[in-house]
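Here is the structure we will look at.
Excerpt of the complex: some chains, original placement.
Chain naming follows the written order as A, B and C, and within any one chain the residues start at number 1.
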């Protein structure tokens, strides 16, 4: 089964979770080694700018997901 | 109850506050440890570039929220 | 009264000023201490990359404001 069967979600919060998933999947596809990714976690999880950068990627994906769901109106 | 029940707000200012909330929630979900986040606060709150980066994330979310509210027209 | 009663402006130039205001307000809300912000000013006002980063945030908000005003057509 696909990890991304659809961009539709039942609520804005689920849409936000999907945006986070999309941001992480691009990282995972670029660096598929789980151990290598885990090793980097302390670097960015304790660095304010790294977290802000990650939050920006989520924001960009959330635009897409929100539009796909017609803003859950 | 969901932390994000809707993207609709009654005014542009509330929409801006929601954009700030969305930017922070992505950080909180990535680094859920409150103490770890508090420890980083002085780093970015006193660094102009960090604040500009955070402002950029807010701007991206504000695009989404403004569109969801049809620009409060 | 709200600091952001509306996204409508009477001209593109006023829209640009509003975009600058939006970029600054996100910084102000994140770092509400006026003295702390003033102290950082020389850092970014004399650094080309900091100014470019700030200009990027304005550009993102200007997209929103221009769209809200139907590009002042």
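To be clear about the criterion, a residue touches a chain if its C-beta (ideal position, glycine included) is under 8 Å from a C-beta of that chain, and two chains touch if they have at least 3 such contacts.
Predicted, not measured: the structure shown is a model, and the values here were computed from it.
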Oligomeric copy total, full assembly; chains in place: 3
6
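By our rule, only the chains that are shown with their structure count from here on.
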Taking each chain's centre as its mean C-alpha position, how far apart are subunit B and subunit C in Å?
15
Could you put a whole-Å number on the gap between the CA centroids of subunit A and subunit C?
27
Which subunit C residues reach two or more other chains?
none
For subunit C, which residues are in contact with subunit B within the complex?
2-8, 22-27, 29-31, 36, 39-41, 43-44, 49-50, 53-54, 56-57, 60-61, 63-64, 67-68
Contacting residues of subunit B [partner subunit C, same complex]
11-13, 16, 19-20, 45-49, 51-56, 58-60, 62-63, 66-67, 71-73
